[in-house]
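A short write-up of the structure that comes next.
Shown here: the complex without one of its protein chains, the others still in place.
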Amino acid sequence: MPTKSYLEAIREGMRDEMRRDERVMILGEDVGAKGGVFGTTEGLQAEFGEWRVMDSPLAESCIVGVCIGAALYGMRPIAEIQFQDFILPAVDQIVSEAAKMRYRSNNDWGVPMVLRAPFGGGVHGALYHSQSLEAMFCGVPGLKVVVPSTPYDAKGLLISAMRDPDPVLYFEHKRAYRSIKGEVPDEEYTVPLGSAAVMREGRDIAIFSFGMVVHMALEAAERIAADGFECEVVDLRSLRPLDRAAIVSSARKCGKVMVAQEANLAVSIASEVAAIVAEECFEYLDAPVMRIGGPEIPAMPFAHALEDFYLVTPDKLEAALRTLAAY
Amino acid sequence: MPTKSYLEAIREGMRDEMRRDERVMILGEDVGAKGGVFGTTEGLQAEFGEWRVMDSPLAESCIVGVCIGAALYGMRPIAEIQFQDFILPAVDQIVSEAAKMRYRSNNDWGVPMVLRAPFGGGVHGALYHSQSLEAMFCGVPGLKVVVPSTPYDAKGLLISAMRDPDPVLYFEHKRAYRSIKGEVPDEEYTVPLGSAAVMREGRDIAIFSFGMVVHMALEAAERIAADGFECEVVDLRSLRPLDRAAIVSSARKCGKVMVAQEANLAVSIASEVAAIVAEECFEYLDAPVMRIGGPEIPAMPFAHALEDFYLVTPDKLEAALRTLAAY
Amino acid sequence: MVVARSHAVTRENVDADTLRTLYRHMLRSRVLDERMWVLNRQGRAPFWISGIGHEAIQVAVGMNMEPGRDWLAPYYRDLALTLVLGMTPRDHILSVLAKADDPNSGGRQMPAHYGSRAHNIISTGSPVTTQLLHAAGIALAMKMRGEDSVCVTSIGEGSTSGGDFHEALNFAATHKLAVVFVVENNGYAISVPVEKQMATPNVADRALAYGIPGVSVDGNDVIACYRTARDAVQRARSGLGPTLLEAKLHRLTSHSSDDDQRRYRSADDLAAERAHDCLPHFRSMLEDLGILAPGDAERLRLELVAEVDEATAFAEQAADPLAESALLHVYAEDD
Partner (left out) sequence: MVVARSHAVTRENVDADTLRTLYRHMLRSRVLDERMWVLNRQGRAPFWISGIGHEAIQVAVGMNMEPGRDWLAPYYRDLALTLVLGMTPRDHILSVLAKADDPNSGGRQMPAHYGSRAHNIISTGSPVTTQLLHAAGIALAMKMRGEDSVCVTSIGEGSTSGGDFHEALNFAATHKLAVVFVVENNGYAISVPVEKQMATPNVADRALAYGIPGVSVDGNDVIACYRTARDAVQRARSGLGPTLLEAKLHRLTSHSSDDDQRRYRSADDLAAERAHDCLPHFRSMLEDLGILAPGDAERLRLELVAEVDEATAFAEQAADPLAESALLHVYAEDD
């Protein structure tokens, strides 16, 4: 299988689906001639034209609202938000409109739309180009939310998202774009929405994470494996719905649970996973659930030292795992 | 002490503080001549004039953004959002601007602003006049979030919020306005932000809730007390920050924990409370944590039967408490 | 900004059949709307929000749309418009009584939250102004497919203060999309008068910001509305882009059944407004012109009341939604 970067996998997913299905279109800032600020849509306007790959005005509510309308008319739009941080002006269109359209119309109308946005830090993006805002959407019924951590999933989940009849938020970790490479078939394939993936099997500690943190968890797991502790590393991949069965199964098997994410912890994915474990695994637990994430500060600062302070790292995870193992 | 409704307590809190501090002003839709769609600002424009009690254009981002500017200049604005459901167009101003102003300016600037909005259902308000959207804000560092359940707290927390140097979201349960009455001193007093309140002491099950559900929890607790189960009912009151010490203390004391709220459960306050318990009370728990809340549907429908299906009630809580007691 | 008014010449441009049809549609909506208020006052319908006073522009716009081809992104006062496009009194009484078969939402939404795929009327929620962007998106898709269909969307004047108004008009203008933006300017957003909403005398002035035509029409003059709507729809259909069409009219009721406008408006003001009701004005004109014979209007009214009676009886017997159905249709997989 050919090796591709996370970014190439995303671009290929869009390109292949646009070739297959002419209803697919992209609307976003700088997605055209520039190919996006990260290059994810590079070459797509040249291939599909200015209408199907359209530079939007600088207005996020417009991007999402127009895509909703186009989806109602039968298109399969991809709304690109340049940085996840700038999704906030579009929250009303996403939460009040896209998420509720099917429900409020008693299944008369649906919004088959994908909203793509890069998130996450560690790129000196400072307060507004580094956030992980997934929690804001993962409590919203009517939405689906996915975050791939590998190039394989990046393509497969994106194709599933584009074929889904309901709105899917597809969040890409911007640090993964070029740093994460992996095998990606040239052919089309799908990865189902709603399912987690066990990335490493183990019996001592179950680690749940997503995005870049999955890779750090794998590294930390390797390090403590040297001392005989076997971690099961689960990539949640789908943050709404969460794969409850997979969470419960790995948590029960291991008896010790860590949830690790980049965002601050309060009212987050880590909270929800911990709550599920607290509800379903009471009789199986050997230690308190441990949550690891960013501090409770508004966002990741610019200066190196401050950014490093914020970020989850393999070192921090390793230290926490050793504490949990010793419990 | 005189008895007042929840709504009267809110109005009195604003009125007294406006008399005391001429920097306090109110901006919102229909807050002037009409006195708000629920009557919370009735009489205030007559007393304080058209500038300090100003009807805004129909634009929520405007309401919040203008209040941020006024706060930067030294005012103490109260932004009123007519229904919490309509806060969504203002999310960017709240989360990107108000919440991050102090942090991003390294303490050079702050936003002393209160944002009031009625939330919650059970009033035939259907999908967009019934939501409980607090979870969206309780994960946001830089914000404080409070929800009073009694008239006493309604006034005391509101005065604290108006005097706080940082942005405070003050969510009022619209069903409490006229149905909940209680003793409220005529004098000014404050209830501190950040603290929970034990509404009923008990040793068997700790119930954590907020808003109208506190009253239902108290009723359900009374009912099962007849059978010898003593519930400790904790009104969280402050949803950000949560009163972690109070949560841990009641949870450890009782060994069984229920968290009850009106909103759907995924990535919610109930998730966070359950996670805190899972982190801190492992050695004290006698049963799985139980979460009770709305179903995972976009919002509360209009038809009676559907609304009833959605809502938490004393009956539903009682049944759940019996299950938990029997564990 | 162009001010359009009907006059003798115009009237000649609209044939008698059309005039009669306009009148029939207006009256039908009025009769149904009045019934909604009755159901509300009787305690049978917990909520109503009315289009009384707004009928002329709605009927004028609807009559210029092609059902089955053109699309609508409406707002909550558009009862008359949905009727012209083919929805029925039954549909809407099912909704006001929150019945399972309500085609708008199956009793899930408040009444007057219109929507029907069968009629190309997209589902509308409560947050105002969002639908204008949907209309732009629909028209974008129409254009991408090379169709010459039109998407109409409507909004109150207060709601034009929201950011989505600007973003939608800007997008539609930039891409010359086939959208007709209809503003039903009744001078109030609940209790807030238009002077506290904006500094310009006409909402139509806002068109200037986008380089598109802005037309302000007397919304009590159905013929002027008809002609103006026809121009705007034709302009859109022929690829010339959007129009901002403002109709100045009166909200002849309180904002909704939860509101009492006497709290914030004077009795004189309210009485004066009543005199501008579009319906009796139009009826006298048609009678003067001999287009309606003596007795026609009353016969028509009785016929329409009978239809609404039948619809009421039908809807009252219809089933309520089942409690557990609340869980359905969150996602398509539910089916």
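Each chain carries a letter (A, B and C) given by its place in the written order, and its residues are counted from 1.
The rule is simple: contacts are C-beta pairs under 8 Å (C-beta built on N, C-alpha and C of every residue); 3 or more make two chains touch, one makes a residue touch a chain.
For clarity, every value in this text was computed on a predicted model and none was experimentally measured.
**Student:** From the list A:Arg15, A:Lys34, A:Arg163 or A:Lys181, pick the residue that touches the absent chain.
**Tutor:** Missing-chain contact among the listed residues: A:Lys34.
**Student:** Of the residues C:Gly53, C:Pro89, C:Gly162 or C:Pro321, which one touches the chain left out of the display?
**Tutor:** C:Gly162
**Student:** In the complete assembly, which of C:Ile212, C:Leu300 or C:Ala315 touches the absent chain?
**Tutor:** Residue touching the absent chain, from the options given: C:Ile212.
**Student:** Kindly state which of the options A:Ala59, A:Ala161 or A:Ala320 is in contact with the chain not pictured.
**Tutor:** A:Ala59
**Student:** Can you list, in ascending order, the chain B residues touching the missing chain?
**Tutor:** 25, 51-52, 56-57, 59, 61-62, 64-75, 77, 89, 92-93, 96-97, 100-110, 141-142, 144, 164-166
**Student:** Write the list of chain A residues that the hidden chain touches.
**Tutor:** Given the touch definition above, chain A has residues 29-30, 32-35, 37, 55-62, 85-86, 88-89, 124-129, 295-298, 301-306, 308-310 touching the missing chain.
**Student:** By the contact criterion defined above, which parts of chain C meet the unshown chain? Give residue numbers in ascending order.
**Tutor:** For chain C, the residues touching the absent chain are 161-167, 170, 173-174, 176, 195-201, 205-212.
In this section, only the chains that are shown with their structure count from here on.
**Student:** Which chain has its C-alpha centre farthest away from the C-alpha centre of chain B?
**Tutor:** It is C whose centre lies farthest from that of chain B.
**Student:** Could you give the separation in Å between the centres of chain B and chain C, each centre being the mean of its C-alpha atoms?
**Tutor:** 37
**Student:** Counting in whole Å, what is the centre-to-centre distance of chain A and chain C, each centre being its mean C-alpha position?
**Tutor:** 41
**Student:** Calculate how many whole Å lie between the centre of chain A and the centre of chain B, each centre taken as the average of the chain's C-alpha atoms.
**Tutor:** Distance between chain centres, rounded to whole Å: 30 Å.
**Student:** If I count partner chains per residue in chain B, which residues reach a count of at least 2?
**Tutor:** Expected reply: 61, 85, 88-89, 127-128, 296-298.
**Student:** Give the residues of chain C that touch two or more other chains, as numbers and ranges in rising order.
**Tutor:** 105, 108-109, 113, 125, 127, 163-164, 330
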